[in-house]
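A single protein chain has been omitted; all remaining protein chains appear in their positions.
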Amino acid sequence: MSLTGVLRPGHVAIRVLELEPALKHYTEVLGLTETARDQKNKRVFLKAWDEHDHHSVVLREADEAGMDYMGWKVDSPATLKKLAADVEKSKLCQDLAWIPAGEHPGTGERFRFTVPTGHAMELYAEKDRLGNNCGTDGPDINPLPWPDNLKGIAPSRFDHCLLYGDDLDGTCKVFRDVLGFGLSEQVLLKADPGTMIGAFLSCSNKAHDIAFIRQPVKGKFHHASFELGSWEKVLRAGDILSRHQTSIDIGPTRHGITRGETIYFFDPSGNRNEVFSGGYIYYPDKPPLTWYDDSLGPAIFYHDRKINESFLSVFT
Amino acid sequence: MSLTGVLRPGHVAIRVLELEPALKHYTEVLGLTETARDQKNKRVFLKAWDEHDHHSVVLREADEAGMDYMGWKVDSPATLKKLAADVEKSKLCQDLAWIPAGEHPGTGERFRFTVPTGHAMELYAEKDRLGNNCGTDGPDINPLPWPDNLKGIAPSRFDHCLLYGDDLDGTCKVFRDVLGFGLSEQVLLKADPGTMIGAFLSCSNKAHDIAFIRQPVKGKFHHASFELGSWEKVLRAGDILSRHQTSIDIGPTRHGITRGETIYFFDPSGNRNEVFSGGYIYYPDKPPLTWYDDSLGPAIFYHDRKINESFLSVFT
Amino acid sequence: MSLTGVLRPGHVAIRVLELEPALKHYTEVLGLTETARDQKNKRVFLKAWDEHDHHSVVLREADEAGMDYMGWKVDSPATLKKLAADVEKSKLCQDLAWIPAGEHPGTGERFRFTVPTGHAMELYAEKDRLGNNCGTDGPDINPLPWPDNLKGIAPSRFDHCLLYGDDLDGTCKVFRDVLGFGLSEQVLLKADPGTMIGAFLSCSNKAHDIAFIRQPVKGKFHHASFELGSWEKVLRAGDILSRHQTSIDIGPTRHGITRGETIYFFDPSGNRNEVFSGGYIYYPDKPPLTWYDDSLGPAIFYHDRKINESFLSVFT
Partner (left out) sequence: MSLTGVLRPGHVAIRVLELEPALKHYTEVLGLTETARDQKNKRVFLKAWDEHDHHSVVLREADEAGMDYMGWKVDSPATLKKLAADVEKSKLCQDLAWIPAGEHPGTGERFRFTVPTGHAMELYAEKDRLGNNCGTDGPDINPLPWPDNLKGIAPSRFDHCLLYGDDLDGTCKVFRDVLGFGLSEQVLLKADPGTMIGAFLSCSNKAHDIAFIRQPVKGKFHHASFELGSWEKVLRAGDILSRHQTSIDIGPTRHGITRGETIYFFDPSGNRNEVFSGGYIYYPDKPPLTWYDDSLGPAIFYHDRKINESFLSVFT
């Protein structure tokens, strides 16, 4: 975790145009498990098999696809209070608000704020633990390496989001200076190295927990990513996506940035998903890896060495 | 092998525009080994590490890229004589000729003929055995599973070619009726199922040893393919190709036809290469798998479910 | 296939002490599918998912574990007749008999004979085709790379058996001289290289379709082996075996002989099973690989470089 006490991306709330086809995609194709439903607000809560907390994905039926917000689990109520105060003090964010406990099922109070790229973020310290069903003699006792009866692609975890927005410098400042994230990789303009156009940020030993690309928009969503254990599982994901005639954007391939082995695809509302494996172990004492925009091709899609048409133009 | 005694695709002769960059590609990137050079005819002979015979790839400097011919090893001189007579008797082929022993280094006499799609094929019974350098106490004694000092992608074998030509029915007749190949998979027109537009033919337990796509051309070369042992080696191949800035056509991905896990790329002269892994065990008592042209997308590239622009338009 | 027309190992008939636990093992853990039951003779017939024929494994309840016989599919009734005559003429085998069509469900007449090591073998030319359930628009039309709803380890095919017996030379003579198999690998005594103690025989492009180890016994069964597509599936097999507390003999590891990646385990009656992946493409024009008995360790278990206690002492 970061020195400030941010543990991980704990949930992403995604807007979908119709709940039923979306649910079918996220449970049968992607292979998450539904853990709660909120009829009033047309929301469904889901988790991946190796997550212990109550949910990591929230689907909400709405008129427009995209991301409502992303939530970060912190290590204690004290950290939550401290970081909320720090965010407020920084004056970098807008729309600061406390969401009462229970608004998400099984979840304590959340502190919400909008970062300069226009994305709503949340911090929270408490969420019910449901476990991962691997224990054989009780929860967490003599566990199996993986549970029976997995469905679909069945990633182990929600891993990170990639988001598009304009004020990349401001948002980086929030994540680095206020929340204590490390900058693992960055994309700079060759002609103007002071201008960062991509930032990959980590609060852990993962190569990234969140990433931003500079685009002249506010609050846009490029993809939510889920972790697979191996390149062979990426192949299997591709096979499952094809079987369901799910629209694949690109892959299987490798990213230059983070080294991840990846496949991108779309949910029925056009929100991009990723499943990936691999990547290196990140430590915050390492200077960021730097890519220049004239190497953006291999940075994003290492094999093709060029970005596909949709990478910069299709987002929700 | 086929009941008629055809063992395997034994060599492919490829025309390249300049020998030196081609050699660099085939030895350092693809990772074949040079076994002989013919200065007079500007030819270089190469083999993959797990091939025992003297060579499987012949590069020849010429003004135009493409394939000169493909050679098939048969199990005995008697079979060679018998099949040559059968080819002649069939009257399906043209330009029948015997190439004297030694014209390829370390190779016995070859019987050459042109099949109805315009591709030159050869049969031969003898080629010197160089071995695969895995024996630890002499050739073929107490072998290692793989040799030290492999370079580049290092496929184990030359595996098959995919060729483009017009008279697909005629060529299929030669391979099936005269040479005893099985038809493992076929692509038919939905509107006119009597018209075959793709044929995948096997003289072995491999899903294909040669394949043809119907196109209004004569004697065209789509790709020569080389065998890797695993999907992880396909990823590694993609990484090596990118490192050398070799032009990748598509992949890593899966073929629907043959189930193979694949990556396509180009040599410096524009000839397409493939490295692949996987596929099923073929037996000649199985009816062919049939794809209809309205499923050509997933048949060729199973994940994308559509053929890329270059598949039908770029060949040599 | 062999030049004589032997296609593949088509079935293995295994004796089990109790049918119900055996069935549970072969269907839920190994993951074969039951295709027929013969109440009278207490037999169950099963197939692996990528086999097209009616069955490849026959379980029979009996007082003693072991192998009843192994069956080989040949390419035509004419071949069946011819090979039966050749076996008879060779005078190398005993207990020659014709089993009438229908004795195995969906199977034509079988010619049975006992080879010099005491193992009963069968040849047959006809078995009903059930297909592999991958076709999406009819059997064998626009197929998927793998079917939905696989259970347990789910190998693609029954692949080969390893058998123990005394007169190895006699049995090799039958397989090589009469049935046309190639000798892919052999183990010889260093002190007496004329004495072969292990023979690996192929009627295909697989590294082996059957193997024998010389032991002073008659008709003993070491293991029946099933094909997996990758080393990752061998790991998954180990996980599934452990989950079911199935007794694992050894592995995951690699064989020196055939290069296969393997795990050995026992069915509830003590019959050894193997699932494996990998191995090279065999061609009959290659001299056999030779191992000497002082390298038997790495030949059998390449990583440990020694055979485990059970390899030579535990069989049924």
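Just so it is clear, A, B and C label the chains in written order, and each chain counts residues from 1 on its own.
Convention: a residue touches a chain if its C-beta (ideal position, glycine included) is under 8 Å from a C-beta of that chain, and two chains touch if they have at least 3 such contacts.
Worth saying up front: this structure is predicted, and the values here are computed from it rather than measured.
Chemist: Quick one: which of B:L144, B:L189 or B:I307 touches the chain that's been left out?
Modeler: In the complete complex, the chain left out is touched by residue B:L144.
Chemist: Which residue, A:E227, A:E274 or A:D304, contacts the hidden chain when the whole complex is considered?
Modeler: Answer from the full complex: A:E227 touches the omitted chain.
Chemist: Going by the touch rule given at the top, which residues of subunit A touch the chain that is not shown?
Modeler: Interface residues of subunit A facing the absent chain: 1, 3, 5, 7-8, 50, 52, 73, 75, 129, 135, 137, 140-143, 145, 156-157, 204-206, 227, 229-231, 254, 256, 259, 278, 280-281, 283-292, 295, 298-299, 302.
Chemist: Under the stated touch rule, tell me which residues of subunit C contact the chain that is not displayed.
Modeler: 231-232, 235, 238-239, 241-242, 245, 248, 251-254, 261, 263, 298, 302-305
Chemist: Even though one chain is hidden, which residues of subunit B still touch it in the full complex?
Modeler: Residues 144-146, 148, 230, 232, 239, 243 of subunit B touch the chain that is not shown.
One rule holds for everything that comes next: only the chains that are shown with their structure count from here on.
Chemist: Taking all residue numbers at the subunit A/subunit C interface, are over half used by both copies (same) or under half (different)?
Modeler: Since more than half of the residue numbers are used by both chains, the interface counts as same.
Chemist: Would you mind pulling out the distance in Å between where the CA atoms of subunit A average out and where those of subunit C do?
Modeler: 48
Chemist: Can you list the subunit B residues in contact with two or more other chains?
Modeler: Those would be 231, 254, 298, 302.
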